[in-house]
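A single protein chain has been omitted; all remaining protein chains appear in their positions.
The block that comes next holds chain A.
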Amino acid sequence: MLRWMILKPTALIYKIEDIVTCIQDETEGVPIRTVKSFMTKIPSVVTGTDIVQWLMKNLSIEDPVEAMHIGTLIAAQGYFFPISDHVLSLKDDGAFYRFQAPYFWPSNCWEPENTDYAIYLCKRTMQNKTRLELADYEAENLARLQRAFARKWEFIYMQAEAQVKIDRKKDKTERKILDSQERAFWDVHRPVPGCVNTTEMDIRKCRRMKNPHRVKKSVYGLVEEGTQSQSPTHTPSHLCRKGTKEDVEKEILFLNTQLDRHCLKMSKVAESLISYTEQYMEYDPFITAPEPSNPWTSDDPSLWDLENSIREPSQQRVKKWGFSLEEALKDPVGQDLFLKFLESEFSSENLRFWLAVQDLKRIPQQEVAQRAQDIWAEFLAEGAPSSINLDSHSYERTSQNLKDPGRYSYEDAQDHIYKLMKSDSYTRFLRSNVYQDLLMAKKKVNVSNGMRLLHHILLF
């Protein structure tokens, strides 16, 4: 399946245009003809089916659905269009399609301004033909543009009149074709709401058009300044800051801290990253199939139900708690088990302190000051009920911080306690019976079941 639609005018757009040229070829292309309808003639059209057939034959596509899809992608770029619809797509039916004039092809790098669009809509209202009546969204667009261009509307009106004069000079059939091509051009650049627009740039990059091919030229040959882009105006982002002496001094400070940093050797870094991925490979569903199954693959959400159940953590999950203290604490079940273990050793105050400080960092700002005081009272004050062991330096720092309590008042203390837990209680936890039992998935055999099994064996 070919997917080569790219928006920049690269070699691929020209390839598409080669195809579009071939498809219109007099001998090898689709049958483009004038169709008689009621009292009128429809010039230069071809049916959707003809296009689909041609695409299948000449691009070696077996499936008509795929041919329609590719045709729709080409239509969305504006190379051909249904004559009776603003939505640019290709259907395998008897509806009529027309090819776009090369003048309007995307390779010309059109990025028409709203002034051009205003002129177009204005001109449509001047021509008394039912087929040129504005659709609802076009009428809305026109109203919006009239407000936006209020001050230069006279200019726009005059340009529209000039365009109408030029159009009148052309013969009837030519006008029918050109009108529809012009409409299709605007269907690409100002699409029906709800359509996916193929031409728009990422609005975040709009202001900074770096592509030199994109020349701002008017569809109607206007030479104008002060053009506006389609997206609403917004405050321009901060331009390059001039380097003041302060800025440079700050930069020097920053660079000095950078220099002081100890860089780890690339080989060590690589080793560490490799071993991390190897350790976690079995926990990566893209690499190791999860048990019982990946809900997205099997359509069975039981894996999620199992994960949420707190009574039966899987062996694999328990193993992960042994990777690091971080992993044990990250999992609420692991955290709970570690806490229970510490309680059994009457040393749970460290973990409770750590959890309280984590919580402090997330509660609403107005509760912070009070909670910080509560933590002090519970864990650090003289005679505190859950007294933790801090070195004097951290203790001093923390009590200073508490003069102006904030979310991060306990950072140093928390770091210290974490290191303590990691080197002491955590390692003992991993060796403990509660952890090892879960890890080895030792299950107590149900006595009555055991008897039934024995009975069964004895009978047979």
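In this section, contacts are C-beta pairs under 8 Å (C-beta built on N, C-alpha and C of every residue); 3 or more make two chains touch, one makes a residue touch a chain; residues count from 1.
Rule of thumb we're sticking to: contacts and distances are computed from a predicted model.
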Name of the absent chain as recorded in UniProt (options "GPI-anchor transamidase", "Gap junction protein", "Histidine-containing phosphotransfer protein" or "Guanine nucleotide-binding protein G(I)/G(S)/G(T) subunit beta-3-like"):
"Guanine nucleotide-binding protein G(I)/G(S)/G(T) subunit beta-3-like"
Of A:P43, A:P64 or A:P290, which sits in contact with the chain we cannot see?
A:P290
Among the options A:W153, A:Y280 or A:Y395, which residue touches the chain absent from this view?
A:Y280
For the chain left off this view, which of A:K245, A:R311, A:K403 or A:R431 is in contact with it?
A:K245
Sole touch to the unshown chain from A:L73, A:V219, A:V333 or A:I375: residue A:L73
What chain A residues would touch the chain not displayed?
1, 3, 5-7, 10, 73, 193-194, 196-198, 200, 203-205, 208, 231-232, 234-238, 240-241, 243, 245, 248-249, 251-252, 254-256, 258-259, 261, 263-274, 276-281, 283-287, 290, 294-297, 301, 303-304, 307, 326, 361-366, 407-408, 411
